[in-house]
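Note that one protein chain is taken out, while the other chains of the complex remain in position.
Take a look at chain A:
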Amino acid sequence: MSSDLKQELKKKIIEQLNLEDVTAAEIADNDPLFGDGLGLDSIDALELIVMLDKDYGIKLADPKEGRKIFESIDTMAAYISANKA
């Protein structure tokens, strides 16, 4: 799995979710994105679903799938690599 993709995801998440004062270097590949990790919320999860569609051509039919996919940068990158249009 490309480390470029992981780096790209970190930058996109920071920019699109307005994570002020967070840098890509501070996000570990296996950090939890929700809860105690980056502290993302349910609206952020919807934004990530839109991002998958807009930037990678991946449509999630069931938003509940996001729970597993958005666990960390590692899981997001793996899902995108396997499903990218």
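In this section, a contact is a pair of C-beta atoms (placed from the backbone, for glycine too) under 8 Å apart; a residue touches a chain by one contact, two chains touch by 3 or more; residues count from 1.
Here is the rule we use: contacts and distances are computed from a predicted model.
J.: For the chain not present in this complex, what protein name does its UniProt entry give, out of "3-oxoacyl-ACP synthase", "Sugar ABC transporter substrate-binding protein", "Metal-dependent phosphohydrolase" or "XRE family transcriptional regulator"?
T.: "3-oxoacyl-ACP synthase"
J.: Taking the entire complex into account, which one of A:E8, A:D31, A:E47 or A:D74 touches the absent chain?
T.: Checking each option in A:E8, A:D31, A:E47 or A:D74, the one touching the absent chain turns out to be A:E47.
J.: Using the document's contact rule, name the residues of chain A that touch the chain not shown here.
T.: Residues 17-21, 39, 43-44, 46-47, 50, 53-54 of chain A touch the chain that is not shown.
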